[in-house]
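All protein chains but one are shown at their positions in the complex.
So that you can tell them apart, the chains are marked A and B in the order they are listed, and the count of residues begins at 1 in each.
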Amino acid sequence: MTPQEIADKISARFAGVPGIGIEAKLDSPVDPYIKISPDHILDATKFLRDDEEMLFDFLSCLSGVDLKGRLAVVYQLFSMVKRHKITLKVEVPTDIPNVQSVESIWKTANWHEREAFDLYGITFIGHPDLRRILLPYDWEGHPLRKDYQVPEYYNGMKVPY
Amino acid sequence: MGLLDKQFDNSNIVITSLDSLLNWARLSSLYQLQFGLACCAIEMMAASASNFDMMRFGVIPRATPRQVDVMIVSGTVTLKMASRIKKLFDQMAEPRYVISMGSCSNCGGPYWEHGYHVLKGVDRVIPVDVYVPGCPPRPEALIEGLMKLQEKVRNESLAKKKIA
Partner (left out) sequence: MAETITAPPKTSSGKPLRTEEMIVNMGPQHPSTHGVLRLEIVVDGEIIVDVVPHIGYLHRCFEKHCEHMTNYQQVIPYVDRMDYVCSMNNEFAYVVAAERLLKIQVPERVEYIRVIMAELQRIASHLIAVGTYGIDIGAFTPFLYCFRDREKILDLFEMTCGARLLYNYMWIGGLSHDIPSDFIARAKDFCAYFKPQIRDFNNLLTYNEIFIKRTANTGVLPADIAVNYACSGPMLRGSGVNWDLRRDDPYSVYHKFEWDVAVGTGETGPVGSCWDRHIVRMKEMEQSVRIIEQVLAQIPDGDVQSAIPKRIRPNPGEVYARTESPRGELGFYIVSDGTGTPYRIKARSPGFVNLSVINEIARGGMVADLVAIIGSIDIVLGEVDR
């Protein structure tokens, strides 16, 4: 299925749902994507995984992006059965970064969402175990944000060169 | 002097100083801690495997820090790992030596500029005896670093206090 058909099917399935906020940017220079509101991502991904014509069973990559004032979560979905792919995007404001967790749909999102929380501070509602994964548990701040300041000392060790 | 001087022409007697004997024993059997962090660890493994064979120098990897003499810090030291390295170094029994292998543990390496989680050189937490430059250093370079350490051990003395 082409990205246009997938976008049409999602819009048809969720037509009339308030606040769903589906925008499809399919003429993007390289990879087309579909934007969904952060409170409805769980329903949308459940539909994408279970629907007979979609069958997106492989969540390849879940990454956070800092868009200067907004934080985005990007999902790369593939279907091993149907051999098609789609990119989903969710945007939230930086001061209240709450997104529904898709860990119950694809278990692989567990560690990916922990990493997005660790490096960007995006909180995933419904995640069973949201804590830092790459940085030490007592680290302060979220390093991959564009306005991050590197600390001078950490536990007595000088951090900058 | 006259009783024993030049009485033995049989060649199975060796006269040496205690310092030289101890140093020779120590430098010929420097057990290393089986401890690889990152890319340099692969070159360290290659140095102890076929083709380069560090084991003929007496350097055998041991798993626990209590039984080793030298710790080869091979790879990037991160802030999370630094406290563990300090703990491992404290657990080693004296005389103990540290070889810092590779650019990352010498000075932070390619991650010196923007690495917020990288310790810029392992000598910020433990004292280092030999620095081996390279990214990663060839196994021959590591063996040269080892031989430099052996030089250092050869010149030690029981009478002088070893610093740290």
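In this section, contacts are C-beta pairs under 8 Å (C-beta built on N, C-alpha and C of every residue); 3 or more make two chains touch, one makes a residue touch a chain.
Being a predicted model, the structure only gives us computed values, none of them experimental.
Student: Which residue from B:Leu21, B:Ala93 or B:Cys135 sits in contact with the chain not drawn here?
Tutor: Of the candidates B:Leu21, B:Ala93 or B:Cys135, B:Cys135 is in touch with the missing chain.
Student: Can you list, in ascending order, the subunit B residues touching the missing chain?
Tutor: 33-39, 41-43, 45-46, 49-51, 61, 63, 65, 75-76, 78, 80-81, 84, 88, 110-111, 113-118, 135-136, 138
Student: Can you name the residues of subunit A that touch the chain not displayed here?
Tutor: 28-31, 33, 57-61, 63, 65-66, 74, 76, 78, 80, 83, 87, 106-108, 110-112, 115, 119, 132-136, 143-144
Rule of thumb we're sticking to: only the chains that are shown with their structure count from here on.
Student: Hey, how far is the Cα centre of subunit A from the one of subunit B, in Å?
Tutor: From the centre of subunit A to the centre of subunit B is 47 Å.
Student: Can you tell me which positions in subunit B touch subunit A when the two form their complex?
Tutor: Listed in rising order, the residues of subunit B that touch subunit A are 79-80, 82-83, 107-108, 112-113, 116-117, 119-120, 124-125.
Student: Would you tell me which residues of subunit A are touching subunit B in their complex?
Tutor: Touch residues, subunit A against subunit B: 134-136, 143, 148, 150-151, 154-155, 157-161.
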